[in-house]
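Notes for the one structure printed next.
Only one protein chain is missing from this complex, and each of the others stays in its spot.
Presenting subunit A:
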Amino acid sequence: MADALFEFLHTEIVAHVYKEQAQRGDTEKERSSSLSALEGMGFRVGQGLIEKFTKDSPSFKDDLDIMKFVCKDFWTNVFRKQIDNLRTNHQGTYVLQDNKFALLTQISSGKQYLEEAPKFLAFSCGLLRGALSNLGLESVVTAEVSLMPACKFQVVIQKN
């Protein structure tokens, strides 16, 4: 029930942000600024959520420990399932693969709506980035879809 509500709300937020932007500016700019608006919303939500979810967990050993937490506990709490595959090059790049990403399941699978996909992933990218940032990892998160309900998030940790 609760996840259905979140999915509806998410769809509405995406639609709303794009409608607002369409009323304002030209198409080229509009696309990237709505994406960053959605990403920003996700970032704030991620920051808050991770604070809640890590309340009872022991402190983390290293970056990989944090990524595992995000893939298992965080993802389960938000999307009702774990990340299917986590890969890393041990140099700060992680690829998280979800074979049936919750926010894409409503859209018909396959390649038909492929170019619509980025706007439904921007929020989740922000969510990831916000969660990691609050745990002390500044990162760049990008998403990639090649076949519809499956989706890959690439996380690159920024070393400082």
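What we mean here is this: a contact is a pair of C-beta atoms (placed from the backbone, for glycine too) under 8 Å apart; a residue touches a chain by one contact, two chains touch by 3 or more; residues count from 1.
Basically, contacts and distances are computed from a predicted model.
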Absent chain [UniProt protein name; select from "ETFB lysine methyltransferase", "Mediator of RNA polymerase II transcription subunit 11", "Monothiol glutaredoxin-5, mitochondrial" or "Trafficking protein particle complex subunit 2-like protein"]: "Trafficking protein particle complex subunit 2-like protein"
Residue touching the undisplayed chain, where the options are A:Thr11, A:Ser33, A:Thr93 or A:Asn134: A:Asn134
Selected residue (touches chain absent from view) among A:Ile50, A:Cys71, A:Leu104 or A:Ala117: A:Ile50
For subunit A, residues in touch with the removed chain: 44, 47-52, 54-55, 57-61, 134-136
